[in-house]
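My questions will all concern the structure given below.
The other protein chains are all here in position, but one chain of the complex has been omitted.
Letters A, B and C name the chains as they come in the text, with residue numbers starting at 1 for each one.
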Amino acid sequence: MPDLGRYATEVLTAYGVSIVALAALVWLSVRQARRVRRRLEDVEARRRAPG
Amino acid sequence: MVLAVMDLSVGRGLVEVLRGVSFRLAPGAALVLRGPNGAGKTTLLRTLAGLTPPFAGRVEAEPDSVAYAGHADGIKAQLTVAENLDFWAAVFGRDEVGAAMDAFDLRGLADRRAGELSAGQKRRLSLARLLVAGRPVWCLDEPTVSLDAENVARFAAAVTAHLAAGGAAVMATHIELGIGSAETLDVARFAAPPPSAGDPGADPFGGDAPL
Amino acid sequence: MSSLWEYANPRKFMATSGALLPWVSGLAVLCLVGGLFWGFFLTPDDFRQGSTVKIIYLHVPAAIMAINVWLMMLVASLIWLIRRHHVSALAAKAAAPVGAVFTAIALFTGAVWGQPMWGTWWEWDPRLTSFLILFLFYLGYIAMWEAVENPDAAADLTTVLCLVGSVFAVISRYALLFWNQGLHQGASLSMDAEQNVADVFWYPLVTCIAGFFLLFLALVLYRTRTEIRARRLRALLAQERTA
Partner (left out) sequence: MIALILRDLRLAFRAGGGFGLALAFFLIVVVLVPFGVGPETGRLSGIAPGILWLGALLACLLSLDRVFQLDWEDGSLELLATSALPLETLAFAKAIAHWLTTGLPLVVAAPLLGVMLNLPGPAYPWLAASLAVGTPGLSAIGTFGAALTVGIKRGGLLLSLLVLPLYVPSLIFGAMTATRAAEALDPLPPLALLAGLSLAAAAAMPFAAAGALRVNLR
């Protein structure tokens, strides 16, 4: 851990919040992708099934 | 020929409803659209009026020759009957509203606020606008809703006069108007088949093969 | 391989993006983690700004990408407008939340950086304020997509909004300069990386910019794939209803 001096709070907050924001964006994208993909697979399976 | 429709496909949103509609209207001709609710009569009329773009095919008519009347009356409740008609006359670049008032027996109501009219009276005002617009092709969606027998006869007379003057009309209606020359078109005949990949205008995401 | 426009075909796009995605994502993680680690742990403090200089590894890439994402949305919208390629419209839709998050990061890190430098959390500096307005444009754009039911109508309306918004973003930028000459002027405080940042800060910074760009690319590919699937899902459900 580098010595951040008297600005440690500012620097750590900036990194912390930014990384959380990016992680949240990725997580939401993945969650939405999974949900849509699962529903689409259900419907495609229904189409292929006879009747 | 005042209106020619060639191999027209129409739809609501992204769903094609009718396909391969073709007909031609000569001056003096009337066409009555029939079909169950949701068959696509309204969509077809909106496409003829130029509001909804067609999925495929062509509508040929003189520019600014179509007058459209839909379910909504397009009447301002705060204005009087005469003010409503005067406004539409000005929009369509005409100044004669007397004949339209007479045709639908609105003289007595001229100074009433439109908000105070009954549903049938509003409908008469809305139909009077067609005469005010002075356009040769009428596209009418359920024009006789909430009209009593006497006023249906008035409407039929107005249509007959319009046809006799060389106009044409396409109407979606369920009642018999008694207009001798009118032909009937059952739109259910043109119901679009389930979409497949190569259709023009079909949803590009709706093909057979999975992604 | 006939033409670039082939990729506007949903099926073709799915195949190509599926093949590209692992590589782009891997590279993005590599650059981003590497660049941030390098910047955070291995670079010295600036003699005037102390350790706050480490914030540039987040602030500058996020700010650059915030603007470039909007430009990419503008180009994608124009392609939709002119050539009616659905994938293009969906890519613009997929990019907007990414751009909004990047703008939020640029704003937040800018504010945190400003605290020790200017002595206040929020300074109505023209550049920072432009990003605030850009953020509002992103929110409006996303809300417009959400509000319209028909996806083709939504694509058309958001395209018009994106065009008008771009013009107003530029006008706002100059209006803000006129409004407040700004604190960004002092040379040692400048965020203009190219002019004022020594090599020791420059290399990790470039790595981070590449990382943010690759992350954006990966997210847009991934999210566009989701949007394409959602559109297909919608189309199939509509077919089931009419059948």
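Definition applied: a contact is a pair of C-beta atoms (placed from the backbone, for glycine too) under 8 Å apart; a residue touches a chain by one contact, two chains touch by 3 or more.
All values derive from a computational prediction rather than experimental measurement.
**Student:** Relative to the complete complex, which of the depicted chains are touched by the chain excluded from display?
**Tutor:** B, C
**Student:** Of C:L27, C:V75, C:L163 or C:V206, which residue touches the hidden chain?
**Tutor:** Final answer for the missing-chain contact: C:L163.
**Student:** Touching the left-out chain: which of B:M1, B:A26 or B:L51?
**Tutor:** Hidden-chain contact among the options goes to B:L51.
**Student:** Which residue from C:G34, C:P116 or C:G140 sits in contact with the chain not drawn here?
**Tutor:** C:G140
**Student:** Considering the complete complex, identify which of B:G93, B:G108, B:G180 or B:P193 is in touch with the unshown chain.
**Tutor:** Selected residue, touching the omitted chain: B:G93.
**Student:** In terms of residues, what is the contact footprint of the unshown chain on chain B?
**Tutor:** 49-53, 64, 66-76, 78-79, 83, 87-88, 90-93, 129, 133
**Student:** Identify the residues of chain C touching the omitted chain, counting contacts across the whole complex.
**Tutor:** Residue positions of chain C that touch the missing chain: 133, 136-137, 139-140, 143-144, 147-148, 153, 156-157, 160-161, 163-165, 168, 171-172, 175-176, 178-179.
Heads up, the rule we're going with is that only the chains that are shown with their structure count from here on.
**Student:** Select the chain whose centre, defined as the mean of its C-alpha atoms, is least distant from the mean of all protein C-alpha atoms.
**Tutor:** Here the chain at the core of the arrangement is C.
**Student:** Distance-wise, how many Å sit between the C-alpha centres of chain B and chain C, to the nearest whole number?
**Tutor:** 48
**Student:** Would you pick out the residues of chain A that each touch at least 2 other chains?
**Tutor:** Answer for chain A, listing residues that touch two or more other chains: 40, 44.
**Student:** So which bits of chain C are touching at least two other chains?
**Tutor:** 229, 232, 236
**Student:** Which of the residues in chain C end up touching chain B in this complex?
**Tutor:** Result: residues 10-11, 14, 86, 149-152, 228-229, 231-232, 234-236, 238-239, 242-243 of chain C touch chain B.
**Student:** Would you mind writing out the residues of chain B in touch with chain C in their complex?
**Tutor:** So the residues of chain B in touch with chain C come to 13-15, 194-195, 203-206, 209, 211.
**Student:** For the complex, give me every residue of chain A touching chain C.
**Tutor:** Residue positions touching the partner: 1-8, 10-11, 13-15, 17-18, 21-22, 24-26, 28-30, 32-33, 36-37, 39-40, 43-44, 46-47.
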